[in-house]
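Note that one protein chain is taken out, while the other chains of the complex remain in position.
Right, chain A next:
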Amino acid sequence: MPLKPLKLAVIGGGPSAFYVASRILSLVPNANTSPPVRVHLFDRLWAPHGLVRYGVAPDHPEVKNCTHKFDATASDPRFRFFGNINIGDAITPISHTHKLSLSSIFNSYSHVLFATGCTLPTLHSALPPSQHCIPALSLVHWYTQHPNRSPPPALDKISHVSLIGNGNVSLDVARMLLTPVSTLAQYDVPESVLDVLSRSSVRHVSIIGRRGPLEAAFTTKELRELINLPDASMVPIEPSFLKPSPDLTLSRQQSRTLQLLSKGSKNAFGSTPKTWSLDFYRSPTGLIVDPSDPTTAELSLAHTMVDPRTQRAVSTGESSTLPTSLVVTSLGFHGEPTASFYDPGLGHLRTLGARIITNEGHALKNMYASGWAATGAKGVLASTMMNAYAAADTVLGDVLPDREPEEPKVLVEDILLNPNPDLDGVPREVAQGLKEGSVTQYGDWKKIDEEEIKRGQAVGKERERMNWEDARKFLETVRDRSPH
């Protein structure tokens, strides 16, 4: 009996997509005795690696070491990457991307896996985006030069930033605002971003959370980095917040967080030009801007406490206001609501055991999801990797003759996918984009990657990023020089 082919389209080119591809390609040898395998990644961005390129904070270069493994995966001849391709209907499409319908994918592939992540910021109901209130994602997109072109913040006109939410993204933004520019200049921070940061007049960053230190979303690593900043100091925390009730059993991370917070920042509060604070037990209720002085706004905060029964933040009835120049909301992320199989209640795709679940609750055959698209925006790279490996095992369980299919086993037969696709064919639109030079492949990325590092080294930094216009121009010159 001939072996069933696995021609997998992965929608998304971030870490989850690469870990799935890596696992599949490494577990199925490229040999005649194995089922024929192809893994094609499609990304709406022109560059691969998703949040590793467009999310990881510039001062965490070590986290980006995972791209070496992705490079190794991409060197497998059964792997292909296609960038600049937007599949389905995005709410905020990137202008230069090629549009590709899901049905074109279904016609050309035997299996599909969604690794589309959670690309949209969750907003605060009392804080609609405005001139004085932006999502943290806009800042992340600005300092990573994401193709959706977030405008630079007017840091030269503001002195006080209020971050709503105290997860790691919030702390990343705080660090970008408080770290000496000379330090950041050596990392993967674009020159245009360094220009803005060097003109920054931000003096204080408030990091506001509804609950207390025990419930804070940041990790000890990120907290420690803030605490050790050379030019900034932390407002001491109200000692009673750091004394949990004796009947509570603290997790290891909770005890270590309390220890760190009790010690305070490396620099004594007030001894530095910049300061920051963790404002626990505060929940924003609105932002008022005085029309006569648009540089300052008043952030209204309800005072809260943690209900010991539900662990939720509840109002104490008290409130206060905080004068601030810019409010940055950092409250998590969700998927694109227009995506197929999106569950608005969950904020991500509806899945079970990496399989896509329909509105009616049926698991679909040969359709999968992994990473944040499947689990929601939580967890670090290690959890994404484990999740991706489990998803790869589910895919392989359906394909490899010696494996049992993974749960759930009752599947709705698909009529959409192509069980016997042309193994090396690509959808017509992709072929057209490749001919025009507007669809990128992994080899293109590696040339750009090398050039970015080279341009960075010339000015003493990790890399100097290109945007798509630079990259396209550069690729044209490289292609002109090559004999083809």
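Throughout what follows, a contact is a pair of C-beta atoms (placed from the backbone, for glycine too) under 8 Å apart; a residue touches a chain by one contact, two chains touch by 3 or more; residues count from 1.
As a working rule, contacts and distances are computed from a predicted model.
Engineer: Among "Translation initiation factor eIF2B subunit epsilon", "RecQ-mediated genome instability protein 1", "RING-type E3 ubiquitin transferase" or "Ferredoxin", find the name that the UniProt record gives to the complex chain excluded from display.
Structural biologist: The chain we cannot see is, by its UniProt record, "Ferredoxin".
Engineer: Can you work out which residue in A:91, A:268, A:288 or A:352 touches the chain that's missing from view?
Structural biologist: A:352
Engineer: Among A:268, A:386 or A:423, which residue is in contact with the omitted chain in the full complex?
Structural biologist: A:386
Engineer: In the full complex, which residues of chain A touch the absent chain?
Structural biologist: 22-23, 26-27, 29, 33-34, 60-63, 65-69, 71-72, 74-75, 77, 183, 186, 209-211, 215, 217, 219-221, 224, 252-253, 256, 311-313, 332, 343, 345-347, 350-354, 357, 370, 374-376, 378, 380-383, 385-387, 389-391, 400-403, 406-407, 442-443, 446-447, 450-451, 453-454, 457, 460, 462
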